Structures are given as structure tokens and as C-alpha cells.
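Excluded from the complex is one protein chain; the other protein chains are retained at their positions.
Going in written order, the chains are labelled A, B and C, and every chain counts its residues from 1.
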Amino acid sequence: MDRGRLEAFSDGVFAVAITLLALNLTVAGPTGQGSLAHQLYEKWPAFAGYLVSFLTIGIIWVNHHALVRQIKSVDRTLLFVNQLLLLFVVLIPFGTATAADYLPHNSPDARLAMVLYSGIFLGMSAGFSAIFEWTLHGERVYHPLPTEQHWPARRRFAGGALVYVIAMVVAVFYALASFVLIGLVAVYYIFERTPASPASPEGSDEEEPVV
Amino acid sequence: MDRGRLEAFSDGVFAVAITLLALNLTVAGPTGQGSLAHQLYEKWPAFAGYLVSFLTIGIIWVNHHALVRQIKSVDRTLLFVNQLLLLFVVLIPFGTATAADYLPHNSPDARLAMVLYSGIFLGMSAGFSAIFEWTLHGERVYHPLPTEQHWPARRRFAGGALVYVIAMVVAVFYALASFVLIGLVAVYYIFERTPASPASPEGSDEEEPVV
Amino acid sequence: MDRGRLEAFSDGVFAVAITLLALNLTVAGPTGQGSLAHQLYEKWPAFAGYLVSFLTIGIIWVNHHALVRQIKSVDRTLLFVNQLLLLFVVLIPFGTATAADYLPHNSPDARLAMVLYSGIFLGMSAGFSAIFEWTLHGERVYHPLPTEQHWPARRRFAGGALVYVIAMVVAVFYALASFVLIGLVAVYYIFERTPASPASPEGSDEEEPVV
Partner (left out) sequence: MDRGRLEAFSDGVFAVAITLLALNLTVAGPTGQGSLAHQLYEKWPAFAGYLVSFLTIGIIWVNHHALVRQIKSVDRTLLFVNQLLLLFVVLIPFGTATAADYLPHNSPDARLAMVLYSGIFLGMSAGFSAIFEWTLHGERVYHPLPTEQHWPARRRFAGGALVYVIAMVVAVFYALASFVLIGLVAVYYIFERTPASPASPEGSDEEEPVV
């Protein structure tokens, strides 16, 4: 199975990135200021950021799984496009920590931190779209999407990326609103199937295994 | 094998989480206060926490292994339920470090830290029960549990979760007692087979390979 | 499949090393000096270093993938030669962080940091060449390189290593130039196929899957 190591390496990166997210929750402990309850309360943006980033990495992993398992054979281009996706995945713990440091205030720093955080997710979204685009050409997947569905599928992917563009624009004005928007996107994707992957054509039965 | 990447990703998260546990053992070194012996002695809650959390993650990994290998085909629901389990697994190094920082004193902070620590294990237990519940429906596992055994099995799972609820309640009054209780649970599970997974029906021979 | 665990262990090390790269991006946050924009600006060598090291690890992973999949059967020698490669891969986050700490200045410290950084990549390159050398002997790969191509292939590998030797020499005089050179090598390798692996004989079609 040609795509085995692509999956193994990507899974490794996803797993490490998702686990490193929790490093940012560390409290100062008895040497810190105030009681533990106070320290935990003060860190609520770190906990909220952990939740949102964990869910988002989880979703992109599920979609990566669904997309890559359709691939018949891996080439050098795909490996590098996949690296582009991982380049942004690896940045997520950094972006989350930075955003959590400056939230919930609406200072210029908090707004910049949220532009950065949205931008990392936008880059991740673009990397995933690039993998999807790769699957549209040649005889690369088991069940190729019919040509007339290429543009509708691309538009759906662009829609996903657009949400992060909007989050970036919102971040310029109000940091917390941008964060809430990204959180709502994560919740939305959990309960709604991403319909754009070749593995899940529109109109397919909700209950069929798609991954 | 459909469940391959679910296992690979979960194994990655379990492996990283279990290895990050040891980061909390770091001593201050020659620049710290007192001799190395004194520093190590002062950190005994960190060593005890390492042991208990390592064993608990190890047990849940063994049970995850036993449960997932029974699954015929993975769907999107299972992937997200599994993410729920991992959400709490990833929190364990954070919970362990926080508990170790405040133990062995019985301060309000230590009690809160132990409520948090027990709560993380309770969440992990709930996530694992949710995966088990998923296996009870449809034709999802190779050897489905007979319907009349569903409720007994659920009660056994609830029993496991109940221990962590008790640990949370005990933590409100006495931090160290809660920690000892969680440690005893870990030791108990190592020597006792968890009988509730579909892979290990009641009455089966103790010596048969169950994983 | 004999080489399965060699690949799994190597993938794990590559994945952890590539993800740890981002740890060096952490900013001081609100307690640091100056605005977030200023802190990020001051850290540009860390971001540049992240990009260059990420791409370089990505390339070596792709080449490792291409080379190892040709191997029929793993022996103890190969395992230890592979450990030699990984010994240097694991040092990359350390080398990157040290270089980023001292760049962009051209102080003696910056030059030493870049000698170290280039030296780690040189070691990695040597480790990879050693794996390649191992594949040239005996009946170890599926499509052995004809004997008359051994020396040309070795020269190409030596050429790759030579770039890092040059980067080391340049680093003695001008730190930033050495860094730019290593970055250009990474970009070059992404767009150019490494022609020396047994999996990709010269003159083969560019579009064929080589990995």
C-alpha cells in the first residue's frame, strides 16, 4: 500500500501537534500568583483555545483520512503538497498559545494574535484544498469525481477557506468575535459532514461509512 | 483494514501523552534549592503522579486496543467519539502536573487540583464508554454482545466511571485520599481483566489472548 | 513486511522532530518586551529557521521513503545506520533554535551557531548516504542500481553533502549567507527530483510515481 507512510507520517504529526496543545495549559502552581482556582480562571482563554484547536485538528485529521484513503498511488508532488498542509498544522499549538496569551482583551496585540491564529487555519485549509485539487487530476483516486462536479466541489472548499478569511477580517476589529467564529466553525463541522471529498459524493446516505 | 488509521492516530496520541508525563519530573538542578536528594524527595508527588498516570494511560490503551480490534468498519461518528476520548487523554499530563504541584498538602488548592485530576479521568472513562456504546449498535463488531448483556456491560462501565466520581467527591474533603484511590484503581485494573469489552465475554478463560 | 517497523520508528522520529520545531516560535506574550508585532518581528530568524528546517526534514523524509521502500529485507547493520541518520534529525530542532537565537547578527556566536546548524545537516546527509551505500551491496533492494552507476550515484550524494560543507565554510565568514544558502538548497530540492535513489534511475519519466 503506497500511501501507508504518507498516512503514518501525517498521523504522527497530527498526534504530536494535538498533544502539544495541552502544554499551554500549565499553571504556575504554588509559586504563581493567587489560588489555583484564580489561576485556572485567568487561563480560560487557554482552555477555550485548547478545545477549539483540538476539535479543528481532529476535523482536519478526519477529512485527511477520508481523502487520502481514496488515493491509489502517491507521487512526489502529493508528498510535498501534504508537507504544506503539515507546515500549518505544526503551527497550530504556537498560534493557539499566542492567541490565548492575549485574549480576552481587545487590545491591538489580541487582534494581531487572532489574525495570526485565523491565518494559520487559513493556511491549513489551503493546504488541504491543494491535496484535494491534486486528487482531481489524472487517474489518482479510486472513485474520481465527475468533471462537472469539480467546480462545485472547489467552491465548497473555497467556502471553508472563506470562513477563515472572514475570521481574519473580523479579528482586525474585534479579537474575541473572531475566536468565537472559529469555534463555531469547529462545532459546525463536527455535526455536519464535509461533502466535498471524493469519498463522500452529494446525496450519499448519511449512515454509510465515509472514512 | 479500515480501522488502521484510527488506531495509528490514537496510538500516536497515547504514546506522546505517556511520554510527556515525564517532563514534569525535571528537577531544578545545581541552581535549585538544596541537594539533589532533597529536590527528588520534595518531588515525590510528581513521581507518584507519573506512576499512576502512566499505569492509567497504559490500561486505557490496552482496553482501547481490545475494543477497537473488534470493530469491522469505522464511520464518522466513531472517529469523533474517539476524539472525545483523546481530548481527555491529552489533558492527563496537565492534570498530573497540576496535582503533583499541590500535593501532598491538603490545602483548598490541592483539593481543587485533585477534583480536576479525577475529572479528567472521569472524562476519559466517559469517552471510552461512548466508544463501547457505539459498538453495541448496528453490525459494527465481529462478535456483537447479545442484547441481554448490553445493560450488565453498561453497568460495569458505569462502575468504572463511578470510581472517578467517588474520587472527585473524596477530593473535595481530602486531596491525598483521592489520589490514593485513583492509584488503587490503576493497580486493580492491571491485575483484573476488564470484563466489559465485546472481546472478553464473561466466563471466558483467563489465559486466552484477549487483545 | 520486514521494513515496517524501521519505517514506523523513523516516521515517528521525523514527525516529532518536525513538530518540536515550532516550540521555538513561542513569544513571551503580554509579559514580554514590546508589542506582539514587535516580538514577532524580532523573532523573524526563528520563523525563517522553522521554514528552512521544516522543508529540509520534509525532503529527507520523502527521500527516506523513496529509498527504504526499495529495500527487500532489513538487517542489523541497516538499523544502526538508520539510527545514525536519526541521531542528526533529532538534533535539528536544537540546531535551528540555536541559529535563530544568534541570527541575524554576524557576531562570532552567530557564525558558530551556523557552523553547528550546517554541521547537523551535513551529518544528516552523511547518514542518508550511508543508508544509500548499504543498498548498493548484496541483494538488498528490488531494483539494484547497475554497478557502473554506483560511482555516479555516489558523486551525486557527495554533491548534496558538499553543499553543507560549503555552508559550513561560508558560516565561518558570514552567518546569514550560510543560512540563505541552506534555505536555497531546500527550495531547490523541492522542485528538483533527487535523482540518486535506486527508485529513480536517470532518464525515467518525471511523472511516474517515485515514492
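In the analysis below, a contact is a pair of C-beta atoms (placed from the backbone, for glycine too) under 8 Å apart; a residue touches a chain by one contact, two chains touch by 3 or more.
Worth saying up front: this structure is predicted, and the values here are computed from it rather than measured.
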| item | value |
| --- | --- |
| Among C:Ala113, C:Leu145 or C:Val185, the residue in touch with the chain that has been omitted | C:Ala113 |
| Contact with the hidden chain (one of C:Leu55, C:Ala97 or C:Val163) | C:Ala97 |
| Of B:Leu21, B:Ile131 or B:Met168, the residue in touch with the unshown chain | B:Leu21 |
| Residue among C:Gly12, C:Gly123 or C:Gly160 touching the omitted chain | C:Gly12 |
| Hidden partner chain, residues of chain B it touches | 7-8, 11-12, 14-16, 18-23, 25-27, 29-30, 35-37, 40, 51, 54-55, 58, 61-62, 65, 69, 190, 193, 207-211 |
| Touch list for chain C against the chain that is not drawn | 2, 4-5, 8-9, 11-13, 15-17, 20, 73-76, 79-80, 83, 86-87, 90-91, 93-94, 97-98, 101-102, 108-109, 112-113, 116 |
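FYI, only the chains that are shown with their structure count from here on.
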| item | value |
| --- | --- |
| Cα superposition angle of chain B on its copy chain C, in degrees to the nearest 5 | 180 |
| Mean-CA-position distance for chain C and chain B (Å) | 37 |
| Junction residues of chain A, two or more chains touched | 8, 11-12, 15-16, 20 |
